[in-house]
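Of the protein chains in this complex, all but one are displayed in their positions.
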Amino acid sequence: MQGSTLSGRRALAVGAAAALTLLAGCSNSSSSGGGSASATPTLTGDCASFQAYAGHAGTTVTMFASILSPESDALERSWAKFSQCTGIKISYVGSNDFESQLPVRVSGGNAPDLAIIPQPGLLQQMVKTGKMVKPPAQTVTNENKWAPIWKSYGSVDGTFYAAPMSANMKSLVWYSPKAFAAAGYTVPTTWADLMSLSDKIAKAGKNKPWCGGIGSGTATGWPATDWVEEVVLGKYGGDVYDKWVSHQIKFSDPQITDSMNVVQNWMHNPAWVNGGFGSVQSIASTTFQDAGTPILSGKCSMLQQASFYEAQWPKGTTVGPNGDIWAFKLPPVNPSIPTPVEGGGEFVAAFSSRPEVQAVQNYLSTTEWAESRIKQAPGWVSANEGVPTSIYTDPIDQLSAKYLTDPSATFRFDASDMMPAAIGAGQEWKSFTAWFAQNQSVQKTASDIDAAWPQ
Amino acid sequence: MADANNGRIEIEGVTKRFLTPGGEVFTAIKDVSFTVEPGQFCAVVGPTGCGKSTTLGMVSGLDRPSEGTVKVGGKVVDGITDGVSFMFQADALLPWKTVLANVALGPIFKGASKAEAQARARDWLRRVGLTGFEDRYPHQLSGGMRKRVAMAAALINEPKILMMDEPFGALDVQTKAIMSNELLGLWEQSRPAVLFITHDLDEAVALADKVVVMTSSPGTVKAVYDIDLPRPRGSVQEIRFEPRFLELQHQIWDTLREEVERAYARTAGGPVTEGKAA
Amino acid sequence: MAMLTRTERKRSEPARTAPTRTGVRRALSSPLSTVAVLLVTVVWTVPSLGLLVTSLRPEQDVAQTGWWDFFAHPHLTLANYHDVLFNGGFGVSDGLMPYLVNSLAITVPATIFPIVLASMAAYVLAWIPFKGSDTIFFVFFALQVVPLQMALVPLLQLFSGGAHIGSLTIFPAVGMGGSYAPVWIAHTMFAMPLAVFLLHNFIAQLPRDLIEAARVDGASHFRVFRSVVLPLATPALASFAIFQFLWVWNDLLVGLTFTGGAPESAPMPSRLAQLSGSFGDHWEILTAGAFVSVVIPLVVFFSLQRYFVRGLLAGSVKG
Partner (left out) sequence: MWGDTSIKLGNTLGAVAGFLGVLLLLFYLAGFARGRLSRRLAILLLLGPAVLLLLVGIVVPAARTIYLSLYNEDSTKFLGFGNYTWAFGDSDIHQVLLNTLLWIVIAPILTTALGLVLALLVDRLRGQAVYKSLIFMPMAISFVGASIIWKFVYAYRDPSQPQIGLLSQICMWFGWHNPPNWILSHPLNNFLLMIIMIWVQTGFAMVVLSAAIKAIPEDITEAAVLDGAQGWRLFANVTIPMIRSTIIVVLTTVMITTLKLFDIIRTMTGGNFGTQVLANEMYNQAFTEFNNGRAGALAVLLFLAVVPLVAYNVAMLRKEREVR
C-alpha cells in the first residue's frame, strides 16, 4: 500500500499548498490527525450521528470511479455532510476510461484508496493483483441489509471484498404512454403479448415497433448482450444463467443459441426494427444513447434499455405512467420463471486499510448514506432492503427499487459484467456487433465467443 | 607560451579514413607530411576532393587523424588548438547579430569582457575599413564587405595560425583581388602562420611563401614549392605579370594539371560524392 | 559544399527575393489553383463549423436534426458554454478554470523540457560524431513507434515506487512542482524520439562553417549550442513546439494516468471527459468544451506561425 499512501500524501501536499485544506501539512497518517493524536473528538449537534466516524479529521481519501457529472455531483453532495462533520475529505475522480485506468493505476502502484467498480469481472481482476484489501467488519455487518446474492457479486472465490453501493435495473422497456393510449395499445404482461403487440404495430404500418442501438464507442455491443441475457434469464432461469456465466454452459449450447434465436426473431426482424434509424444493421451504428429518441417523435414504439436510460431523455420530457415516456418491465419469455430481473450495480473496493478509508467504507455501506444519496437527485437506486421505496421521488427509481428489492424476484447481475473481461468486455461485444452489423449467423457468433474463452 | 616554435605546424604521415554508409573505408588523405613555419604563408592547391579541408580540420583540432600526428607549436593536437582562427568560403557570420557583435564574438568566446571585446572589434572594423557599419546586420552588406567582417572576425583574436578554406572562392575577380591585397596587408602586420586552401593556382602563387600540391583521392602531397617572390608583394594583379611569377606558375601547373585531369575524368563519369574531404 | 553555398546565398540575399518571387509566382499561378485552395479550405472548415454550430444548439435539436438545419431554424443558446465553463462539480466550484490552469501548468514545461533536451541531444548526434553516435540516433528514431500505452505501468511504478529520486537528479526542480512533475517527465519521455528525429534533421543541416568557426574561436560545445545552434534552429524549435504543445494540450491518457485525475492537478481534457456524463455523450457539452479547448492552441499557433514562414532568415530581420 506504499503507493496509495504516497499518492494520498502527494495529493495532500498539493491541497495544502493550494490552501484547499485548512490543516496544512499535518495529515499524512492517521496517527497525527488533526492535532490531538489519541483522543477522539466528540461530535455534537447535527454532526452527532457521525460520531462513529470521528477521529480522522484532516485526512483525505481518494476515490476513483466511472461515474461522471452530473451523477457524480450528486454523489459528492451525498457525503458532504459526512466530510464536514468528520473532517475526512473525499477526493473524487471520475473517468470515462475507468475500466482501463484502474488496472493501470493499481499495477503501477498508484491505486486510489477506494474504487467504485461496476463489473464483478473487473473486481475479480483487481483482487488477483493482490493489492485490494478486505472491507472492515462494520461494512460487512452493514452489508446484511442487502440480499445475499448481492454479497456474492461483491465476493471473489467466496471471500467478500467489495460492498455494493448502488443498483440499476435492466429489464425495462421504454415506451410512450400517450402514443399507446392514442393507438389503443395496452402494456403487455407476457412475452406472447409483447410479440403480438409488436406484430400489430408493424402491421398498422405507421411506424416500427422497436428501435435499438448498440453503439457505445469502444464498448459497442453491450446492449445486445443485455438482450440475450434477458432472454436466457427469462426463458431458462437463474441456474442456467449462472452456469452460462461460469461457462459450464457454453454459448453454443442449445439453450443459449435458442435464446439468441429469440433475440434474432425480435431485434433482427426487419419488419420490427429499426424505427427512425433504418435497417436492422443500423442498430449496430446507432449509439445506445440515441436509440430511444424516435419514440418521442413517434417513429418507433419501444426500446429495451436499463433504468439509467432515463438520463437520456431530453430536458422537458415528462417521465411517468401518464407522461411522454414511461417504462414497463420486460415480461419473462417463460411465464413460469418468477419475475426475472436483470440488473447491474456498483461495488466499493478498497486498496488501503487506513482508518479513514475504512470510515468512509463503513459510511457508504449504511442505509443512512443510501438515503442521503437518494435525496440528492433521481436516477440512483439502492438494493439495500433497509431503504424504504417511498423515499424515491422519481417514478423510474421507484419502479426499479420495487423490483430490485423484491425478495421473490429472480435477480441476476449482468452476465457480461461477470464473465472474464476477454469475453464480457471483448469477444462477446465484438461478435454480437458483427451479428447485427454483418448479419452473422447465431451459430458462428456463439462459437466465436466460445473459442475466445480464456483457458 | 612565448615559445619560439609557437605557430609551427608539423604534419607527419597523416592518414584520415572515413566509414562510408556501405560500411566501406574511404581514405580521404594518405600519408601527408609537410611543415609550415611560424609566420609562413602556405597555400595548398589540388583538385576537388583531395582532402584539403580535412587537413585543415585536423590542424584546428576539429578532426583527428586516423594515423600519424599533427603538431602545432611542438605539441600534438588534442582538442581545439589554441591560437587558431578560421575563415571559410561562406563567411560564418551569425545572421541575428550585428557586424560589431559578430566580430566581438571571438574575444567573448575566449573569455573577454563585453566592453573590451567591443572595443577591440571596433578597432578591427576600422582596420578593415568598415567604420560606420558596426550596427548593420550581415545581410545588409555586400559580399565584399561581409568578407571584410569575416576577416576582422578571424584576425581579432590575434591568432598564431590563420586557416583559410577558399576564403575568396565565391567572390568576383575584382573583389577577390582587392580582398587578397587587404589580406596581405593585414597579414604583414601580425604575421601569423597561414594555411590557405585554394584551387586557384594564381592566387596561391601570388600570396604564398610555399605551395603544397596535393593529389586526389586519396589525397597525398605531390610536391612542395617555395615561392621566392620578394615581400612585400604589392598588388596581386601586378605581380602576375612578373617573369618569375609566370615561371613558378607554369612549373606548378605542370604538376597539377595531370592531377586535375585525373580527378575530372573520375568525377565526370558519375555524380560527385564528396566526402568530408571536400 | 554545395549545400553550404546554397545556405550562404539564402542568408545573404533576402532583399532581392521579393521582386523575383512575384515573377515566379505569376509564372506558376492560375485562377484554377485559387479555386482549388478555396474548395479545400471550405471542405476542411465545414466539419469544424458543424462543431461550432452544434455547440450553440440546444440539446434536443442536436440529436434530432442536422446542424445545418440551424440556418433554417436559428435557435441559439449559450447554455452549453455556461455548463462547460461555470458548472463545476461539487468538489470544484470554479468550473473549468482550475483545469485550465492545470493544463497550462502541465503543457508549458512539457513543451519546453523535451525541446531543450532533444535539441541538446540532436546537436551531439549531428555535430559531435563519436563511436556509436549513429547507432544511438537510429535507436532514437526507431523508438518513435513504441506505443506509449506500453510504458504507462512501468513508469507509474517508477514514479510511485521510490525510484522517483532517480528522476530528481534529472530534473532538480521536481520538488517544487509537486504533483505535476510525473506528467512533465512522462510527456518529456514520450516526446523524445520524435523531437530528436525532427530537430536532428534540421540541426544537421545548419551551415558547418558557422559552427566550426565558433569552435575554432575557442567556444565550447555548450557555448556553440547555446549561442549558435539554438538561434539558428529557432524555426525548427518553433514548429516542434507547436506540435508538442498541441499534443500535450489535447492529451487525455497521460494526463489522466499520471495525475490520477484529481482536480488539483488534472488537465482540461480529463474534466471535459468527466462532464460528458456517465451514460452518454452529451454532445452539446463536448462540442462546447472542444471549442473552449481549441482557443488556446490556436492562439499559440497564430503567434508562432511566422517562425514557420520565415525559415532560416528568422533572426536576421529582427536581430
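Structural remarks
Each chain carries a letter (A, B and C) given by its place in the written order, and its residues are counted from 1.
The definition used in the following text is that a contact is a pair of C-beta atoms (placed from the backbone, for glycine too) under 8 Å apart; a residue touches a chain by one contact, two chains touch by 3 or more.
Quantities reported herein were computed from a predicted structural model and do not represent experimental measurements.
Across the complete structure, the visible chains that the omitted chain touches are A, B, C. Among the residues A:Gly45, A:Gly184 or A:Gly217, only A:Gly217 touches the chain that is left out of the figure. Residue-wise, the contact with the chain that is not shown comes from A:Ala425, picked out of A:Val133, A:Ala147 or A:Ala425.
Mapped onto subunit A, contacts with the missing chain fall at residues 17-20, 99-100, 103-104, 125, 128, 215-221, 274, 276-279, 281-282, 284-286, 299, 421-422, 425-426, 429-430, 433-434, 437-438, 454. Along subunit B, the points of touch with the absent chain fall at residues 20-21, 78-80, 273-276.
As a working rule, only the chains that are shown with their structure count from here on.
Between the CA-based centres of subunit A and subunit C the separation comes to 39 Å, rounded to the whole angstrom. Computed centre separation for the pair subunit B/subunit C is 44 angstrom, with centres defined by C-alpha atoms.
Centre to centre, using the average C-alpha position, subunit A and subunit B are separated by 80 Å. Of all residues in subunit B, only 57, 60-62, 80-82, 84-86, 88-98, 105-106, 109-111, 137-139, 143, 146, 153, 157, 163, 165, 170, 274, 278 touch subunit C in the complex they form.
On the side of subunit A, the complex with subunit C involves touching residues 2-3, 6-7, 10-11, 13-15, 17-18, 20, 62, 64, 66-73, 76-77, 80, 91-97, 101, 104-105, 107-110, 112, 287, 289-290, 293, 297, 308-309, 311-312, 314-316. Within the complex formed with subunit A, the residues of subunit C that make contact are 59-60, 63-64, 87, 89-91, 152-157, 159-162, 178-179, 252-253, 256-257, 260-266, 270, 273-281.
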